[in-house]
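First the structure, in the form of structure tokens, and then the observations on it.
As you look at this complex, bear in mind that one protein chain is not there, while each of the others sits in place.
And then chain A:
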Amino acid sequence: MFGYNNNAILTQSNKEEFIKTFPVTMDEEIEDIELRPSSVRRNVTIRNNVARQVAINFMPSRQALNTLRLRRVNSENNALLDAVAADAPDAADKQADIIVREMEQHTHLMQDDPVSEELRREALRDLPQGLTMKRNVRAKLSASVSLRSKRRPLSVFKRFKYRLSFVWKRTRERFRDFIFSIELWYEPIRNIEGHLGSAVGSYFHLLRWLFSLNLLLSGLVVSFVVVPQALHDQGNSTSGEKGWLDFISGKGGFEDSLLFYGHYHDGLISTSLPITYNMPFAYFFTMFCLYLVFFIVLCYRTSYSYRRNFIETSGGLSNVFANKVFCGWDFGIVSEHAASLNAASLYNEFKELLSERHKVKVETSLCMKIFQYTLNVIVWGTVLGSIAAIHYGFWTLRALSTRTAHWDLFVSLILTAVLAVCPLLFNFIVRLEFYKPRTAFYVTLARTWLLDITTLGLFFVYWAKSTTACWETALGQEVYRLVLLDSLVSLFLLPAVEFLRILIFKLNSKGSGPEFSIAYNSLTLIYNQALLWLGLLFSPLLAVAITIKFLLLFYVKRVSALRACRPARKVWRAAQTQTVLYMLVTLSLFTTLFGIGVLFLGTTSNECGPFRQYSRVIAVVGEGVLNLSRHRTLDAIITFVTRPGVIGFLFVALCVSVYYMRAKSIAQRSMVTLLRQMLVLQAKDKDFLLTAIAKVSNGEWLYSPKAEENADSHTWRYLHDVRKPSNAGYHFDASRLSHGFERPDRPRQDRPRSERPQSDYRTDGDTDSSFSWQGSSNYLNDLENRRMI
């Protein structure tokens, strides 16, 4: 058996020679192993492993690496710690000692100041050990630190810095506690995650996030814009007739109310107190700050999510098997039904993946490829064409001069219906194309979003270009109607459809029941948020409306998810989709900001609203705040900076820098792959040398009887074959030994390799390659001997 496997790890050409050289070695080794009781054997190998690990960790290159990444070291220690734990009575203490020793290597951790104390705390927290162990380590560490510290007085500046950092940390922690104490819907979301998996949970996380964002937004808008105006209105209240149709359409008595832009005062608001409130400034700067701040928050959030889910995880696995095996189980699942569904879906996915691998790759012919490509292009063309047609239709509908009683309401109703139905159509149409499922999903998402945002943009353009007296209010009304009508759809119609589906399913149960459509529901959220971004400027109270809507939506969706939906059959991976959704929200805001900049800021708003007194809206800054007509030089500077030439130059500079960055990132990426390869090679080298050294120091050179024989050829082979990193056959690792030795009582035919054809052995010597090092240590011995001579 052993000799057999030894053959396996050798190349065919030098097999004979090798067997000739080392037959005795093998036999002796076998005897040696079989004489010892198994526990002793295991301990020995483990101890070797431990020694090796320690040695590796103390190597200079590792030390350099360690200071950069402490966490990894801690986890590397694990092997070592487990080994110690074997059967010693004071095992815990020893483990703690090992960790402490490891941590003492990092000087920045061992300073006696608050910064390194904080670092120590974090390092302790990141230890993959239980609390008892952490405490133990902390006690030892602090003893060690106080032993080392050189007592010297702190400078005033440093003391101040430490105190500041401490206060900052405290505040942050308090804030976290506070956030947790008001964490909304903790229990419901947990419940949903338990029943439907964390992918559906992520929809509710998005909903909650948007809700709290809008809550903040509406709070700010109400306190800075709406309340002052309401105070101003107290004296001269104008109340028209307010019927319920007016409530939906936003016309009649609602037209000139706090709801819309046109109502807001354009001058100073004086109160009974001797202070005045400049309404145009308040309106402009509140909106400006809100848009800006929320844009920054969204950008930050999106880029964070992107970095986490796309960039940091790049260069991972190309195969999905590891993904499915190690991340397939959703640990948050509570209900038994969901668990058994999860198991079944995993089973099916494994089956599918395996059959895919078995399938002979059918070469798609060039003709077929061209056909697929043209079909995709045609479908894209059709979709874009139909979007354009929808736009044209709306434009004509809007421009139609037949002023029936509720024409505007009618148009909005049609629009809402179209926007609700189109995603379903897109979802259907994408099946005609040749995409992978994930790409198909993204494509549908992109099309729907494109439809939503361009339609909103269309209305913006329509109203901005129209000759209506107060187009800002009209646009506000349009958005207001869309929000109201959409809540009709998403709060009543969709849940009704979902309940109908489950009813049909219960009467005629086939398959696994209707699922919660995360994509469609998330798109509804994004559409609403896009409406808010557009409408906020022209209808400030819209923020409140959307907030209330999201609040209701949460409860409605919770009921419909728990009652009317079944867990998904396929495991739906949410992490990257989440990023895409955030990206769409951010893009909507960006588009809106662009539109506002182009269509609103530069134009006059003389008819109504707070900016009536200014020649252009942007003049609020120029005339109102900076008083440019009096400061000639400032005016000249600003006129110069905003000239097309300067802006064009800035734009070109930006493009050049983006290009430069991109080139740099490509270069760095290739450098990273190069370095990674080098690291792997070096790790192999180290491993090889260390095992060899360990063997020699364990006295195993005794087992090389005919070392002098053929010395030249061995040395040659050592230098040319073993050192060559690609030669995996010669590679060895003591950890494999422990693996192999651990179960000596196992029947030998159990070993997987014995059932396979012989030709396989060389490539995956996993269990019994224990003899490769035997040979190599002999090579090493040769070298040693030669040196001695």
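What to note about this one:
One rule holds in what follows: a contact is a pair of C-beta atoms (placed from the backbone, for glycine too) under 8 Å apart; a residue touches a chain by one contact, two chains touch by 3 or more; residues count from 1.
Keep this in mind: contacts and distances are computed from a predicted model.
With the options "phenylalanine--tRNA ligase", "Heat shock 70 kDa protein 14", "Exosome complex component RRP40" or "EF-hand domain-containing protein" in hand, the undepicted chain maps to the protein name "EF-hand domain-containing protein" (source: UniProt). Screening A:Ser165, A:Ser340 or A:Ser670 against the full complex identifies A:Ser340 as the residue touching the chain left out. Of the options A:Ala143, A:Leu268 or A:Cys327, the residue whose C-beta touches the omitted chain is A:Cys327. When the omitted chain is restored, the residue from A:Thr454, A:Gln576 or A:Gln613 that touches it is A:Gln576. Touching residues on chain A toward the chain that is not drawn are 71-72, 74-76, 78-79, 82-83, 121, 124-126, 128, 130-132, 134-135, 138, 173, 176-177, 180-181, 183, 186, 190, 193-194, 198, 202, 308-310, 312-319, 321-323, 325-336, 338-340, 343-344, 346-347, 350-351, 354, 357, 573-576, 680, 683-684, 687, 728, 731, 733, 735-736, 738-739, 742, 752, 764, 766-767, 769.
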